[in-house]
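The complex appears here minus one protein chain, its other protein chains still in place.
Let's look at chain A:
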């Protein structure tokens, strides 16, 4: 099994900020919008270098999404940014009608997703955003796993023509992917090949899955770990190839199990290759205040939870 190490920890939102800085220098059509959360979104460098291409919306997310849609008419590539809850549930109809249905080239970039937002609590901890966004026809949904991958994804979505939801977060986590990676939308990343169980993880759960893989290896279980950074369009080919080999699967995401990555994988397996699937995700409950580590533990989103799910999946194999 390939060993992954890291020398530093960083937040994925800073990867977004770094990607935005690059786009500011390389793509004159990129415009950034924010709703009174510039520091949290790490936009300072972009704003400093491109003040005329930054739009401070104030606390008016619905207006921000509408303006972003309008900016595309004339060729701008708007990156509309705020906390994930306010970028999705707060403005769902604006996203649905003005962005998705109208098929506008808007990049909705959302930080502080999920439980790892921490102490602010459930009002801010959106755990339904991937589901809401992936249900919209034509919407691309991306949830990268570390600083480098978030930076690469940020740069890549500017090249893609169409609406995108890019999700990232607040906690500092290991940086373990290649700093020079090319991000391919819709192409799953094989983290570790294995034969006994396929672990499909997204976002912050990818590092946990790698840890789980090592724990399973110590028990003689050979797990295949795949990073599904693009939840839509889903890399069905990679999923099917893996599960045909291993015979069972685990999904791992910082999201409600209802409607998340796991359900997308379940649809593929049910229709094309029946196999046991175990979900690691939040089970129909709201979050709460606490430190990110405490919450990931309490709500069952840890490496340990992935190990247990893998064993359950394996035991269900015929």
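Everything that follows uses one rule, which is that a contact is a pair of C-beta atoms (placed from the backbone, for glycine too) under 8 Å apart; a residue touches a chain by one contact, two chains touch by 3 or more; residues count from 1.
One rule holds for everything that comes next: contacts and distances are computed from a predicted model.
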item	value
Hidden subunit of the complex - UniProt protein name among "D-methionine transport system ATP-binding protein", "Transketolase", "Tryptophan synthase alpha chain" or "Molybdopterin-dependent oxidoreductase"	"Transketolase"
Contact residue for the chain not shown (choose from A:50, A:72 or A:85)	A:85
Touch with the omitted chain, as defined above, among A:27, A:63, A:102 or A:181	A:63
From A:1, A:22, A:122 or A:266, residue that would touch the chain that is not displayed	A:122
Touching residue (missing chain; options A:184, A:214 or A:288)	A:288
Where the missing chain touches chain A, by residue	34, 36-40, 56-60, 62-63, 85-86, 90, 118-124, 286, 288-291, 294-295, 298
